[in-house]
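Got a structure for you, written out below as structure tokens; questions coming shortly.
Each chain you see keeps its place in the complex, though not every chain is here.
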């Protein structure tokens, strides 16, 4: 028994709703309640915490979280030369940290176990423009291939004693590498387009019939965002 | 009987350079024509010209009795021709195997269910039903090759053009491929470097060399010659 | 650095940038012929793969954005390419966010598209590959500056207390701008030299190319 809708359409919509409900939270109480709720979700589902993603976030967040306490007026907390951190500012920073952490954790749980190929089909079923869905699926299809090409090319450079550094030779080499990858991709794109034409592609494929979302998934899609909506209402009230 | 494919005095250029000149061939019902030749001789270009991906500088392409010059002419003929590309990744562009195999039938206007059913039937016929829901980019080289072939067979072609079908294929999938091609009832043109494969499958051969396409003979004759060998002796440990 | 996560920006900013990004994507899709879809998808894959390379600068390293090059090669097609790549990055790596997808798309794609529209024709008609490269280097500095300004503006409009953060963040884009200029300039002069057709955003195949 899982809380997540198995149907990706339902899961995407419910997930987006949760993230939208977290976004406007302003006060510390609701923000931490949101974070606690996500933590409960992790505990119930026995997800492992994505530590690396959380750490990866720091660089950007650190700047925000360090500067915010100093940029809000209020009760003095700490004085560093001309800079003064306020208690209000600290609460604000903690609120933001809670919201961002809750969102990141939620996002990675949302997509855990969802193959991008299936995500494409879900986007199509949600009536996103067909060309956009096909670009997404094309990217998913060829990304691994192109990353492998790129990795081998970089290894070939390394085998010829290339050592990237802060100099023009390195940057020029990267420019050539990427330029060459772009050329190879363009040539492949032409061949792919030809292969489609040879199989009689004439510009349009019928949209696949969409299955109905199972009832249980509909219920989950409502149940999942509901507590977050309550938190939002509490925050607004 | 009209030939399925006729090339008459074809000249092909690439980047201004003549790749091939005065090439003529005709492919009749049930024939299996092998085209062999060194790398860069223009074998791929020749196949591309047959389906109209490459337009000849001179000469004529006649498909199923109809001379083809414009894209519209070729489009009609392409329904009946399946072209296996040299690189499988160029040809497998759908996310899952079943979607890829059903792509052709869908384009021919059969409904979604019918297309899937056709695709599944073809996959089963090739012994690949277990791959149906797999993602195309996660297949092995040999599996990719066979799924590409399935995508062509799903359109029920009368002619197959095969550009190095045994490329990057392992022994097990190679056997499946041979069986599938041996069972194919239509005509085919087969480009391959693999002499054994060619002589097993082809009914006739031509050689493309230095821009000239010429008939050739396939024969298997016992003969006496010196041939370098590499033998692994019975196991006896490291180097 | 241009990946703003969920939970940071205010609702009005998310809605506003989301709408603008949707407009950009619609514009890009309208210009896009069906036959050009593989081209956009494969180029998006290269830009995605290239953005994962850590290019050293001094003791640290940066990840390339290449929005200037994308704008030149894809024109308005940069919007669909970027939105799709960012969506996949969010799904695969948890980079960026879902609610901030529109903001991030706008911040990266709009400066690139403008570079493509304004400098693209000059680059394609440049007298020499070196000149094309120099123009592209300039363009990519402008594109990075545009992205930095976009990020700063999104923060600034979300809450007044983000103002100092926005300023500091702006500075962190300086090394990126330097590397982008060098790498993008090389990419464009490479393409101008060996395959000038690649510089045309061939979104519809009917579009006639100069011989």
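So that you can tell them apart, the chains are marked A, B and C in the order they are listed, and the count of residues begins at 1 in each.
Criterion: a contact is a pair of C-beta atoms (placed from the backbone, for glycine too) under 8 Å apart; a residue touches a chain by one contact, two chains touch by 3 or more.
None of these values were measured; they are calculated from a predicted model.
Asks: In the whole complex, which copy numbers belong to the chains shown here?
Replies: For the whole structure file, chain stoichiometry equals A x1, B x2, C x1.
Criterion: only the chains that are shown with their structure count from here on.
Asks: Look at the interfaces A-C and A-B and say which one is made up of more C-beta pairs in contact.
Replies: Looking at A-C and A-B side by side, A-C shows more C-beta contacts.
Asks: Please identify which chain has its centre, taken as the mean of its CA atoms, farthest from the centre of subunit A.
Replies: B
Asks: Please tell me the distance, in whole Å, between the geometric centres of subunit A and subunit B computed from their C-alpha atoms.
Replies: Computed value for the inter-centroid distance: 42 Å.
Asks: For subunit A, which residues are shared contacts with two or more other chains?
Replies: 137-138, 140-142, 145, 188, 192, 196-197
Asks: What parts of subunit C, by residue number, touch at least two of the other chains?
Replies: Within subunit C, residues 38 contact more than one other chain.
Asks: Name, in rising order, each residue of subunit A that touches subunit B in their complex.
Replies: Per the touch definition, subunit A meets subunit B at residues 115, 117, 120-121, 137-138, 140-142, 144-145, 188, 191-192, 194-202, 205-206, 208-209.
Asks: Which residues, counting only subunit B, touch subunit A once they are in their complex?
Replies: The touching residues are 51, 53, 75, 78-79, 81, 83, 85, 87, 89-96, 103-104, 106-108, 111-112, 135-137, 151-152, 155.
Asks: Going by the contact rule at the top, pick out the subunit A residues touching subunit C in the complex.
Replies: So the residues of subunit A in touch with subunit C come to 15-16, 19-20, 22-24, 50, 53, 56-57, 59-61, 63-64, 67-68, 70-72, 89, 92, 96, 99-104, 106-108, 110-111, 114, 116, 119, 129, 131-132, 134-143, 145-147, 150, 154, 164-166, 168, 170-172, 174-176, 178-183, 185-186, 188-190, 192-193, 196-197, 203-204.
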